[in-house]
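Yeah, one chain of the complex is gone here, protein chain that is, but the others are all in their spots.
What follows is chain A.
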Amino acid sequence: YIGGVFDVESLVEKLLQQLASKQTILVNVYDTTNRSHPISMYGSNVSADGLQHVSTLNFGDPFRKHEMHCRFKQKPPWPWLAITTSIGILVIAYLVGYIFHATVNRIAKVEDDYNKMMELKKKAEAADVAKSQFLATVSHEIRTPMNGVLGMLHMLMDTDLDVTQQDYVRTAQGSGKALVSLINEVLDQAKIESGRLELDAVQFDLRAILDDVLSLFSGKSQEKGVELAVYISDRVPEMLIGDPGRFRQIITNLMGNSMKFTEKGHIFVTVHLVEEVIGSTEVETSSENTLSGFPVTDRCSSWKGFKAFSQEGSTFPLSPPSDSINLIVSVEDTGVGIPPEAQSRVFTPFMQVGPSISRIHGGTGIGLSISKCLVGLMNGEIGFVSIPKTGSTFTFTAVFTNGCSNPNEYKSHKINNQSNSASTEFQGMTALVVDPRPVRAKVSRYHIQRLGISVEVVSDLNQGWSNISSGNGAIDIVLVEQEVWDRDSHLSSLFINNFKKIDRRTPPKLFILANFISTSRTSATTSGDNTPSIIMKPLRSSMLAASLQRAMGVGSKGNARNRELPALRNLLLGRKILIIDDNNVNLKVAAGALKKYGAEVECADSGKKAVSLLKPPHCFDACFMDIQMPEMDGFEATKLIREMEKHGETSVEAYDNVSNWHVPILAMTADVIQATHEECLKCGMDGYVSKPFEAEQLYREVSRFFQSVPNGNL
């Protein structure tokens, strides 16, 4: 072995060059032969701290030991990356955990909320149901005793009362009716709010409804000295299909409002077809041309805003089906008008123009908002124009269907109608109306024409006289407006004298159309049997007919109780009804009563016969059954009939589409006890009426099954 000389420094450096990393490595080589005294052979004498790596070096010298100490010059720095990364990961993990936790919490919370909401929803629905039940109950429970009270008052009126008593009863009736209408209004509002209002679709006569409304207000209008008039265009058909009650409600509301706020002048209601009016945009509104001479607002402005009339609506006539009727109704008054600042609030419920209004006039302020909803339900629009101190005009449109599908059917129906029975007596007569105001004369002519009388109009007495005396038209009736008559008393007495001189078998009858009875009139100049009779306005065909009849001695059997007749007639006309009673007298009376309302009646006197007659198929629309009969009583018979209806379907091939036979059976009973009622329902009866028949109760029970007049045969 040859000894070598090593330059340790350069050797180590060369070695380490390859090993050196970024960190400076300090290497110390020691001769550690002597353990306690290492001899430093290479490297700086930096204190050894930190980690060092010791490795032995073998230079081949057996006597000496060498060690190499390697260490980093600098302390190892913080492992920032690792630290940051781990911190980052921690943070991320934490955040994730947090998000997760929060999400779970949120989900839990949301579920909680959802459950709470479901609870609340159930509560709300229950409250809604409770509200409907409340409405229904209140309707029934409050109305029943009220109707009882009113019914009793009505009956009281029919008994022997002296004048004071009659007055008291009338006052009580008035209050009672006001209360009922108030209740109805509030309930209507509640119904509308909960979206429960539905319209009927029955046949009705528009003119009759307006007559009714007129009569409602005629007393008040005469008291106030306000002229009331109604005009319905000839193009509006006789019968319409829609909801007469609600229509009447709207008109009554508008007229009631006008009546409240009008002290002078007139209230004029007109009904036209939309097609008639849509073309004419200029209406005569000059002062002289209105009904009473007082200025009015321009009615066209009240419908200017209607969507249906705007430019896009010009395709309007093409869209609706051929038998739908579009009516436009205006209520024009010459009252105090609505101040501009209040006009926007007019249709808001419970709003009134001033707080004093409800004190002075009564009412709750819901009427117009209900009317607006009703008009909306009828596919129409409502609007108004109002000028303070001049007046207001409210206009609304509504869509109905034509009720006169079969014109022949209704001509014969007309003749049975009481108000038109007068028309057969006056048919062919001619009347002369003396009135300088064309609008008012048009109204008079409309009402007179309804009675079948043809009408001529002149504007003053002289002209009238020349018409009468010219003799080519046989004029039977002359109607003179009060203001014309009063204007010149000399001329009027001349007129009467000339009447006496008319060379004819029956001189024409003279009438004065008066607005209100003025006491000065009673000391009229004329006397003797040619005193002209006075006909009070507002004109109504029925009243006109009555006055004419009285004056002309044309007699007819007027029935006092005709109010129930048309209503029951509408339900029972043409219906086939079976009456079962073992007592002949009862049978005859019941049959007579039903026949009076136009029903076709068949009688049988035992339960057995009833069962055989009512075996399906049969053509009876209803059956009135006496309960107490020998052999088989009413309950048994009804039970048998119901069983037959259920099981006898297999034999019913003749009548297609009638799978569920259920003929309405009403019990006739002389004792109306609660127990009987339950018994009736238990065995399958549909109701009961008392014996002998009472018109109102009969109507109530029968109207549950029958809706309107049938068209021809079943």
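One rule holds in what follows: contacts are C-beta pairs under 8 Å (C-beta built on N, C-alpha and C of every residue); 3 or more make two chains touch, one makes a residue touch a chain; residues count from 1.
We adopt the following convention: contacts and distances are computed from a predicted model.
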Task: Could you check which of "DOG1 domain-containing protein", "Two-component response regulator", "Histidine-containing phosphotransfer protein" or "superoxide dismutase" matches the UniProt name for the chain that's left out?
output: "Histidine-containing phosphotransfer protein"
Task: Just name the one of A:Lys372, A:Arg575 or A:Lys691 that touches the chain not displayed here.
output: A:Lys691
Task: Quick one: say which of A:Lys122, A:Lys596, A:Lys646 or A:Arg700 touches the chain that got left out.
output: A:Lys596
Statement: Among listed residues A:Gln343, A:Asn402 or A:Gln628, the absent chain is touched only by A:Gln628
Message: Just to verify: which one of A:Asp582, A:Glu636 or A:Glu679 makes contact with the chain not shown?
response: A:Asp582
- request: In the full complex, which bits of chain A touch the chain not displayed? Write them out.
  value: 557, 559-561, 581-586, 588-590, 592-593, 595-596, 628, 630, 670, 691-693
